[in-house]
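A short write-up of the structure that comes next.
Note that this complex is displayed minus one protein chain, with the remaining chains in position.
Labels run A, B, C, D and E following the written order; every chain starts at residue 1.
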Amino acid sequence: MSDAHVHAHEGQNDSLFKIALNLTLACFISGAIIAGTYAFTNPIAEKKMVQLKEDAMKDLVKDAETFQPVEGKDNWYVAVKGGEEIAYVVPGESKGYGGKIEMLVAVTPDGKVIDYNIIKMNETPGLGDKGAKEPFKTQFAGKAAEQLEVTKDPSNQENIQALTGATITSRAVTKGVRDAVEEVTEFTGVK
Amino acid sequence: MSEKQSVWATFKYGVFEANPIFVLALSLCPALAVTSNIISALGMGFSVMFVITANNVVISIVRKWVNPKVRVPVYITSIATIVTLVQLILQAFFPTLYQELSIYLALIVVFAIILARAEVFASKNTVFPSFLDGFGMGVGFTGAMLLIAAIRELFGNGTLAGIQIFGSWYNPALVMILPPGGFITIGLLIALFNLIKQHRAKLRSQRGEA
Amino acid sequence: MNTSILILIVMTAIGLCFGLILAFGNKKLAIEMNPLIHIVEDALPKGQCGACGYAGCLAYAEAVVLDPDVPPNMCIPGKEKVAKIVAELTGKTAEAVEPRIAQVKCAGSHAKAVINYNYDGVQDCVAANLLLGGPKSCKYGCLGLATCVKNCPFDAMTMSPDGLPVIDPNKCTGCGKCETVCPRHVISMLNLKAHVRVNCNSKDKGPVAKKACTVACIGCSRCAKDCQYGAIKIENNLAVVDTHVCLEKCDNATCLAKCPTGAIKPAVFGIVPGTEGQESIDAICKVCAPEAKTTPPPAM
Amino acid sequence: MSVNLETNMLTVSPSPHIRTEESIPKIMWNVNLAVAPAALFGIFYFGLPALITIAVSIISAVGTEYLIQKWQKKPVTINDGSACVTGLLLAMCLPPQIPFYMTAIGAFVAIAISKHTMGGLGFNIFNPAHIGRAILMASWPVAMTTWSANSLSKVDALTTATPLNILKQHGYDQLIQVFGSQSELYKALFLGTRNGSLGETSTILLLLGGLYLIYKGYIKWQVPVCMIGTVGLLTWIFGGSAGLFTGDPLFNMMAGGLFIGAFFMATDMVTVPITTKGQIIFAVGAGFITTLIRLKGGYPEGVCYSILLMNCVTPLIDRYVRPVRFGARR
Amino acid sequence: MAEYFTLFMGAVIVNNFVLTRFLGLCIFFGISKNFSASVGMGMAVTSVMTLSSILAWVVYNYVLAPYNLTFLTTVVFVVLIASFVQLLEMIIKKHAPTLYGMWGIYLLLIATNCIVLGVPLINAESNFNFIKSVIYAIGSGVGFAVAIILMASLREKLQYADVPKPLQGLGIAFILAGMLALSFLGFSGMIPQ
């Protein structure tokens, strides 16, 4: 038991340089190990990232064959099927109940929603986070920008039905999608 | 026999007597932050288990060469290295889990339990006991995480590991996956832990006297 | 540049940087605390009872490590075992700690002692003692409100249903905390090996004592006369046993049988010479229960 | 005539030897009594569901207290009425149609977690009824904010939202429109013919109950006055959409649970500061937070949280706000 | 200006680090037994966190980010902070002994704590500019201080109470924290649009 402490006493006489060297060495070794691992995992991780992104987009636009980055727009992709541009996949963002909501929205070139995917949000689980799920999501398919408006009237089929108890989230998601749609229509110049 | 016993005792110590969460009250942040569902709790638990065991082994190997003046920084460097490895590996192979655990993965570095075991145990013991100690602590930590997460997920979401347990009649009590539910759950679990301990001590003293 | 090399450079630079800073800082700024103090503190029982005369275990550890004049055997709860360890750690020589245990010098249970009034105040002996000296007719007896029990740092005391504290001989360390908190000085410390003890605290004259309590020591001095070694004396109408005399000389405790009220009792842990068979700890525990083996003879 | 003292022992107890006639049960049952009119009005107005909610809440609260005290082998004190107050006040803050099991869970949490984990009557730090409500709010926000019309009740379909909800969601003009005119709105708020938690609607009856308690000396008038006053002042200044000093203080003071909170909850002696000065600080703070939540927060109503938040601050207030000690060197 | 205020208040109250984001819980529960220690700890955390955030920001933005070494953030930050705190401790001990008397014992605890590492990490992750980083760090520190001081005052008050034995200590502390967090839910959703 007292061993360690006796040890501690002996340390007193070590030179400054020796102490420093000790930590340097530790860091060097650590660096070496990390570097080795990084060299090994990084390519895999990068591949995985690309793959994930593809998957996510594929999820939104099921029948797309490839996705190509859009010139001049960060993180915009256009889905191509048979050489035809069938959809744009663009990032969207808005402020929800618990902070920023980030999403990926798929829009047809003529400004109709295909689907969207929430990438990041901090809404209340069980309440606001239903905004990322069915059946709320389904309502968006095929709607144009001016239809993207939240309603609490159950008979209204035209617009988006609010989630019970999470109107704020509903509005936020709807707004994020609408902004994305509007940006796409502006870009493509339709209508 | 006695060898075996002490192996068991070293291991058991971290699981029960000195459970990192319920008894030592160290590394509490993940016990709340990533226990709203079982999957992330387990991911965190295993990560910590790996880090603490690996670090204990590393420290017990290098302890002779570490200058006491820079003991803490060196230990931390070691922990940080291992954590970074875990990060890199998870990022490469389980990217979704990596995102779920987010910042808390990085924070494993500063979980007091890991440094504490390095200081208290690994720096004074040989490789095998250190391994056992780390492993025991890791198991204790993971077990506690699992228990907390199971309760919170079950009552807060009606599911376990994402699988629906209660039927649709169950109206989940959201509070369980919100911060207050987490705190109160752990508080009650600690009380339960103490009750069991008290009960066992009573039994033991009764047996001892008889 | 290659990432791997970059990593190495950054890490090494950081290590060197902080290594130097810390090493330098340690040289220039550090103040060491004697680590032995904590080791000694670890060896102490951590009852924080203050029986050593210091404010808690850490304070004693500090004193015994730093001050060569502080003996290593001050911790009474620790008994010889701790004294030996502390002596070893500090390089001092340990003298034996006289092992002792608490004794309750009163047998005036609800049934035996006369109560003057219903006490309806704060449930604490000191408080009751402040109010007309407490409800018991005997003004030396136990008030039975458990102040000692509440203050025992080792959880060694309980209250018996008939209103007297009971000491668990397995848990009592002899720290003496109960002795200091009892407003009636009913508890005192007894040598662990003592043979007999006086189970009463009343300094009243015989008749007064008798009127207040059926099991009182009435100062009749039969025990004193009986003891051929002169170990028992009557002081202030109360028998007092000199344990050392008993331990040195006596091998047949005949005094026990002489007391008309049964105020003289075998000591808790003691081996009573003359009684057949030696009482083990386990057997003694039954002695704690009301009515010891030596039932008092009918009153005079 | 002489009386023999020898036969029975006298009692000796410390001074003083005379005491007031007040006792804990007396105070608690009087609070129950004071709350009762508003509760009865709730039953009258919302019908059977309200009665069920009140009954379940009280039975569950008292039953929980009984079981816990039995389990801990402590003396059972359900007769002192404090658990009944908690149950009743919890029910008063719930929507009338809330499923009964939620009510039961709320009352259980209020008594078991909030009161008895801390040692029972007198020791709890947070207002048990409000903890119960806050837990329910966090658990089942949908049920807690659903104000449906009910065939048995006298609520008409138009006003299925609470006034504060309408204000938060649609603005003041819509509110006036729903009620017809400003004076109609005030009348509804004052008499209680509006939607809301089952016991919070009738301002007049709550006021009467509160005045009764003030008259009996169980609560201090400063507390409700300061809390309601603070809300009125702040909403008048900041509550309007047309700039400063355009808010509607009268509406804000009568809407939501402010009256019940100010008269019966900010006055729960166990959980508020012990000095009058401290209680005034408490009341003003609670009023401030209520307004903050109403105007800026995620909820339409903030009385419950404001009182819980001030409960957190109570020990700090008690630490620093003390009476002036006689003869303390200044 | 308003943006900074929102950021600050958000960190202090709405998204209080201890009560809603779970950082720094070990010291939150460990130190809050004692009121004056909590006040000291609150101040110490705030100042250490601000200083180390500044350091970390510089390192991150001038070393790690430009060279694409962000995966080293964890290692670098933790060594940086641990060493910095140790150095700080030594300097204070030497040059401001009274200050050391007040804060000294807390400094070592802070060195390896979630919140002190977490905030710089979040700063880095959110790409905050310098001023934002500093404000966020101060806000988080103040939020921590508020939480721990409230908690300590509640726990001291509970010492007068008759808490059931198995709950005494840590158990009741967690339940208190739960109720504190429940109360703070009242601020949720209070993000100015």
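The rule is simple: contacts are C-beta pairs under 8 Å (C-beta built on N, C-alpha and C of every residue); 3 or more make two chains touch, one makes a residue touch a chain.
Operating definition for what follows: contacts and distances are computed from a predicted model.
Peer 1: Assuming one chain is omitted from the figure, identify its UniProt name from "Molybdenum transport system permease", "Ion-translocating oxidoreductase complex subunit C", "Dihydroorotate dehydrogenase B (NAD(+)), electron transfer subunit" or "ABC transporter ATP-binding protein".
Peer 2: According to UniProt, the chain not displayed is called "Ion-translocating oxidoreductase complex subunit C".
Peer 1: Can you pull out the displayed chains that the omitted chain is in contact with?
Peer 2: It touches the following shown chains in the full complex: C, D, E.
Peer 1: Of the listed residues C:H38, C:K84 or C:K150, which contacts the missing chain in the full complex?
Peer 2: C:K150
Peer 1: Return the single residue from D:A55, D:A112, D:I274 or D:L295 that touches the missing chain.
Peer 2: D:I274
Peer 1: For the full complex, which residue in C:N116, C:S188 or C:S221 touches the chain that was left out?
Peer 2: C:N116
Peer 1: From the list C:P68, C:G133 or C:G230, pick the residue that touches the absent chain.
Peer 2: Looking across C:P68, C:G133 or C:G230, the contact with the absent chain belongs to C:G133.
Peer 1: Just checking the interface: what residues of chain C touch the absent partner chain?
Peer 2: 116-117, 120-122, 124, 126-127, 130-135, 139, 150-151, 208
Peer 1: Write the list of chain E residues that the hidden chain touches.
Peer 2: 160, 162
Peer 1: Quickly run down the residues of chain D that touch the omitted chain.
Peer 2: Answer for chain D: residues 1-3, 5, 8-24, 26-27, 77, 80, 119-123, 269-270, 274-276, 279, 322-329 touch the chain left out.
As a working rule, only the chains that are shown with their structure count from here on.
Peer 1: Which chains sit in contact with both members of the pair chain C and chain E?
Peer 2: Chains touching both chain C and chain E: A, B, D.
Peer 1: Looking only at C-beta pairs in contact, point me to the busier pair out of D-E and B-C.
Peer 2: Between D-E and B-C, the larger count of C-beta pairs in contact belongs to D-E.
Peer 1: Any idea how many Å lie between the Cα centroids of chain C and chain D?
Peer 2: Chain C and chain D have C-alpha centres separated by 52 Å.
Peer 1: At least two partner chains per residue is the criterion; list those residues in chain B.
Peer 2: Within chain B, residues 69-70, 73, 77, 80-81, 84, 88, 91, 174-175, 178, 180-181, 184, 187 contact more than one other chain.
Peer 1: Name the residues of chain A that each touch 2 or more other chains.
Peer 2: 1, 8, 19-20, 22-23, 26-27, 30, 34, 38, 42, 97, 127, 168, in rising order.
Peer 1: Mapping chain-to-chain touches, which pattern fits: line, ring, star, complete or other?
Peer 2: Shape = complete; every chain linked to every other.
Peer 1: Write out the stretch or stretches of chain B touching chain C in their complex.
Peer 2: Residues 69-70, 73, 77, 209 of chain B touch chain C in their complex.
Peer 1: Mind listing the chain C positions that touch chain D in their complex?
Peer 2: Counting only chain C, the residues touching chain D are 115-122, 131-132, 135.
Peer 1: Would you pull the chain C residues touching chain E in the complex into a rising list?
Peer 2: Residues of chain C touching chain E: 1, 3, 6-7, 10-11, 14-15, 18, 21-22, 25-26, 28-31.
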